[in-house]
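Handing you this structure, nothing more for now.
One protein chain omitted, others in place.
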Amino acid sequence: MRKYLVKRLFQIVLTLFIYLTITFIILQAQPGDITNVYVLNPKIPPEVRERLREQLGLDKPLFFQYLQYLQNMATGNLGISFSQYPRPVWEIIKERLPRTVLLFLVAYLIYFFFGYQMGKLIAWKRSGVLEYSSTIIGSFLYTVFTPWWALLMLWIFAFKLGWLPNGKFITVEIWRNFRDISANQVFNLILIAGGAMTAFIFLSYYLGRRLGTRRAAANVTVAAVIVSVGAIAFLIASTTVGYLAADILKHLILPVVTLSTINFAGYMLLMRNSMLETIREDYVMAARAKGLPDRVVRNRHAARNALLPIVTSFILALATVVDGGIITETLFSWPGIGLTMLNAILSEDMPLAMGALVFTGIFLLIGHLVADLLYAYLDPRIKYS
Amino acid sequence: MGFKVKLGLVAVLALALGLLVAVTAVPQGGGRVYRMGFHEDMTTTSYMNYVGPGSTVWNAYVLGNMHPSLYGLSDVTFQPILSLAEDYATPVAREGGFYTSSICISPGNTWSDGTEITAEDIAFTLNGILELDPIALGGNWPYSVDPDLFDHMDVTSKYCVKFYLKDKPGLSRWEYGMLGAPILQKAFWGPKFEAALASADPVATIYADPGQPEPSATSWVFEKWEPGAYAELVRSYTNAPTELEGMSRLLECEGGFYGTASVGSVFGGGYRGSLYAVASNATEYGTIKGLESQLKADTSYYKYNDANLALIVRTNTSNDYNALWNAVSGKLSEIESAIGCNKTLDFAPGPYVDAVVYKLYGTLAAGALALISGEIDFQLNPLGYELGLRRQLEAAPGVTVFSNPDNGIFYFSFNLRRPPMNNIYFRKALDCMIDREYVTTELLQGVAEAAYSVVPPGNAYWFRPPSEEEKQARCIGFSAAAKLKKAVEYLEMGGFTWQVKPEVLPDGTIKAGRGIKLDGQLVPEIEYIHPNAAYDNRRNIFGLHVSKAANTLGIPLRNVPTGFNVIVSRVFDEQDFDMWSLGWSLGIYPDYLEGFFHSQYAELGGQNAQGYSNPEFDALAEAFVLEQDIVKARELALQMQAFLADELPYVPLFYAPTYEAYRSDFIQFPYTQVLAGVSDMNGMISYVKLIR
Partner (left out) sequence: MEAAQVRYQPLWRVRLGLMRKSLATNWELFRDSKIGPIGLAIILFFGIFGALHPLLMSTVWDAAIYDPVTGYDFPTDAQLKQGLTHPLPPSTKHLLGTDPWGRDILSQLMYSTRAEFFLGVFAAFVTVFIGTLIGAISAYYGGFTDTFFMRLADVVMLFPLLAFLIVLSAMINLNLYTLAIVIGVIGGFGGITVVLKSQALTIKVKPYIEAAKVSGGSHLHIITTHIIPNVLPLSFLYMMFNVTGAIFTEAVLSFFGLMNIQMSWGLMVEMANISGYLVGDAVTKYWWLFWPASLSISLLCTAFYLVGRGIDEIVNPRLRKR
């Protein structure tokens, strides 16, 4: 295991190096340089631009710039934003990160759950109308033109029905009554509360299993869910922060629904394929032959094992999710990393855009590594040497 | 998990969702709040930063409401008038190695922390910025404190300062420049400046400072910025304890509303300010001045500025605006009738609201939707609405849409270093051939207006309408056939010949030419780079039209829709292009005429990328920059425009009127006709009245 870890870490470093080199090459590929943005302002004298060039080391030889770039990245210096000069890019990313993480996490859990359930069902009931129609609809949703779908959602639920807010992430009228609380505090609290709730539920399940039967464990888990939902409802109803958190969650519904409807189809289809493969495995055949009930074979024997490739794609899909997030965040005015990146490009803030891109890449790489290790830990079939 | 368990879970989730929606129903109230939408976030809370690199229009909307300056600009006409200054600066005079000028501010103006605004604040601001190095500060700082002009400033008494200048300034660097510089509070910024100067990188240090909570000199104090969501200003009751009943008056003269004479009011802290009357030409001004003796009989304090055509009225003793208004309003009517203008409006500046909230929407369209659904009262919108949104807004109940000319120009230009673009007749022929009216009315359906001058007509005082002679020369209002004939004439005058000459056939149709030659050589393909459809479809459509017109003349022009960045880089950084199209957003004072066309800016990276060079024009431009009298400056500006209309280093294509909308069932503006729109006046936060 340790040897594997070291090897994997070495690979990650190599990957990171390739990644940074690629991003540097892209940065060099642009016409002119990142100070272009100052050219068209009749009020800004050319000297200002020259000075900026000097400050950024753009007058130095290319190789020197490359080394400096690598050094900066290694020390976590993502540069200084132009549009929010002199705010460090890292600070802006740090500000936007919790918003993106919350959106993704909630959407991820929801569409993973539904994709898994649906895929399991349609694979089990082969060749039914269900499979046929859900494959077609699923394929359509999976490949749907996301902006269209998002605008449609907004049009139906925000404009026509008026149930949900029209984009944005907080209700200004509510928040301006609580001036000392910043949105990020609340975002962080939501993430912490969500994490605590998940941990509590899992712990209950684990203890339930250790102490009693499967049925008892299920009961304990349900009780834990009800308790934690109750606790959260109490917090929302009785505390200011809870109240503000509820406001954020309300704004979260529509983007999550949009992201989920698009992405769940991908998992559904994947689960279906994976399930179809496991169904043919001997142990599933054997379980059936033993005369176990259909539901038990499906859920315990087939679906469990079909899950593994899904988890793999779960990791690989991170990049796709980031892409989907850019579109969703843009259309719902959700100020996360994706929207920040797009706005940075539109306002020609290259350091911020590049910083967000590099950060996302590193974030994904680390996510990849962590997931890899978790996977190795969870799946006893995988042996590392 | 069993079925029941799942059902239970679903029920719990549904309950939670229901709770969410119910708990967070939007409350109303919370004082009188003026809600505005904007669709790009501000980037800083620091005023220093905003004037520097953060000089976006979005920051201006919020942060541009709180600082005093010695001179201000009048409503509607944007002429320099007194603001914090008690009297006009003394004429610039030679003194030792310097040019000096003195100016005093009126006493009794306060910051929102209750302290008085004194000469110390002014001297601190200008000297401090100079010490930090305006060039390094960048943005608009070199414009406010020009290190080539400003040497230092002395405090001569509690309310008076003395400028020491290195050079004799013209209007643009003086009245429209340094005298309009924002004043910062010494008590607040002083320690920050010192800390910055002591650090390794003073500029980065001062800009990294959040710059809040900064005392304000107006009725507004900055309250909060929640990035990605909203910003808020609240009323300063120290500076504006009550609402005013005093008045401003707007007059409409012969030249139309924009650039007319106006009578208005200026406020400093604690309502200390003045009433003013500005004329739009020398005759009007003479008339106003002629009334001097009559006016003087009633009130205690009058100041004239011959160079600016402005009259300032203020009381010597009290801050009571209502008394001042009552004293002079009768006389103002005399001014109106004497200069032949009609009163269009009397209004009382507020403020009438307790707080201003700037709500951020992701896109212009999302903000417009919020306006329709009543979430906001007015949408700040520097570029105006396109037709589609306009139609929806017009159809929405309670929403009123209005339009104003914008202070900007869209143009195309040539690389005058290369043939055949350096041939003046080539440019005249193209200019003549383009049917701007057809494109603007038919293809663009009124989202643009045909342009013939670099200075837009909305900037009425400086705008030069085309003369009759020029209309003939530039084929304005000609039919397609007449345009072709004239363009062919021009090309022949320029020594061009054709393989197939373009002509108007007897039945009135046009036969396109082919193979145009100059000096017997075929003209090689000319590349015309313009913004693409996704960036700006108006310029894209014009690009297509220009190339069509050129091709009809047999000119091998190829239009290439190009990304914005690529155009900027090729035109300004590399000067490697044949023809290009872009747009400028302009200031009030047309010193850009010098900036765009004086030959000294033709080097790489300069704004005269077309490489226009004409000693006669250069001389005019230089005189213009140094001119101190507004009437004479105008004369020069008109001459420069006439020059440009003849030589065509730029071919103006169109102006884009800006369309804006507000909830007329929720709010009232005293007036909505103003150059570049109500957004450009930061949403009139001090004038707006709530009626919901």
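Descriptive notes on the structure:
As written, the chain order gives the labels A and B, with residue 1 at the start of each chain.
Everything below uses one rule, namely that contacts are C-beta pairs under 8 Å (C-beta built on N, C-alpha and C of every residue); 3 or more make two chains touch, one makes a residue touch a chain.
Quick caveat, the model's predicted, so the values are computed rather than measured.
Of the listed residues A:113, A:140, A:178 or A:283, the one in contact with the hidden chain in the full complex is A:140.
Screening A:207, A:276 or A:308 for touch with the missing chain picks out A:276. In the complete complex, the hidden chain is touched by one of B:13, B:93 or B:534, namely B:534. Mapped onto subunit B, contacts with the missing chain fall at residues 364-366, 368-369, 372, 385-392, 395, 442-445, 532-535, 537, 541, 544, 548, 561-563, 565-566. Where subunit A meets the omitted chain, the residues involved are 11, 14-15, 18-19, 22, 26-27, 29-31, 126-127, 132, 135-136, 139-140, 142-148, 151-152, 155, 159, 269, 273, 276-277, 280, 316, 318-320, 322-323, 326-327, 330, 338, 341-342, 345, 348, 350, 353-354, 356-357, 360-361, 364-365, 368.
As a convention for this text, only the chains that are shown with their structure count from here on.
Averaging Cα coordinates per chain places subunit A and subunit B 42 Å apart. Interface of subunit A with subunit B (complex): residues 30-32, 36, 39-49, 51-52, 80, 82-87, 95-96, 99, 159, 163-164, 166-177, 179, 182-183, 218, 222, 225-226, 229, 232-233, 236-237, 243, 246-247, 249-250, 253, 330-335, 339, 343, 347-348. Across the complex, subunit B meets subunit A through its residues 1-2, 5, 8-9, 12-13, 15-17, 19-21, 23-24, 26-28, 30, 35, 40-41, 43-44, 49, 52-56, 135-136, 138-140, 142-143, 203-204, 207-208, 223-224, 226-230, 232, 355, 357, 359-363, 366, 369-370, 373, 375, 565-566, 568-570, 572-573, 582, 584, 586-587, 592, 595-596, 605-607.
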